[in-house]
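All protein chains of the complex are present and in place, except for one that has been dropped.
And then chain A:
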Amino acid sequence: MARAVTPQRKIINTAAAWAVGLAIFFPILWTILTSFKTEAQAIADPPIFLGFDWTLENYKVVMERSDYAKYLWNSIIIAGGSTLLGVIIAVPAAWSMAFVPSRRTKDILMWMLSTKMLPAVGVLYPIYLLFIKLGILDSQIGLVIVLMLINLPIIVWMLYTYFKEIPGEILEAARMDGATLKEEVIYILTPMAVPGIASTILLNVILAWNEAFWTLNLTAAKAAPLTAFIASYSSPEGLFYAKLSAASTMAIAPILILGWFSQKQLVSGLTFGAVK
């Protein structure tokens, strides 16, 4: 029997859900609101919620002072490039773990995930030195590589989970039909895993877009993405909350819009296999 939901209960549940949702969203909302305040109103005590003089001044200043397009371009290249490279490496890796597992496959998956348990700063020094030696400090390619490596365990894990859902007999049928391993992956596995691959790509673009530790530590001027753009406004010059908020809003806007339009895909991808 379906559980009976009384109207009162429904109202309480809805209110609770909204409260939690708003609590999570509030910092972002506050940032967006602050970006339209003057510097004085931004630090006013008590804080002003809506009753301030709306202004676009901060955006104007930020646009004048920094080259937004350059940061945006770097973010797109770094987030997109690292995800693409990661997927290209992870598809065959996840394929082999899902379809020809060895006795150690589970251990390897665990070991890959364990790299995420190490605090990033623990390997900052060796990676920094390595980047200097290789001459890729403050370069797009350097960040593409490092962010790909950071997110690779997650990409492999997600793809592995999706691939596990694909019946092995279909791949065997392809093998019987004369498909080589490459053809099997290109014509059968990948098209069948498109929803899973798409949500993996989306999630990893978001993760790479927001990654701040490596992007801040390994870039200076040339390859700096939007995270550095934001950071440049929380500077020793003093606290300019309104301008910092304007920069933040501009940095998160593209990914927020992308996430909004793909939320259906993202949710169905992340709960893939959970519901039959």
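Quick note on the criterion: a residue touches a chain if its C-beta (ideal position, glycine included) is under 8 Å from a C-beta of that chain, and two chains touch if they have at least 3 such contacts; residues count from 1.
Simple rule for what comes next: contacts and distances are computed from a predicted model.
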item	value
Name per UniProt, for the chain absent here [options: "Fe-S oxidoreductase", "TOBE domain-containing protein", "ABC transporter ATP-binding protein" or "2,4-dienoyl-CoA reductase"]	"ABC transporter ATP-binding protein"
Touch criterion as defined above, residue of A:67, A:107 or A:177 at the omitted chain	A:177
Touch residues of chain A, complete complex, unshown partner	167, 169-170, 172-180, 183, 187-188, 191-192, 194
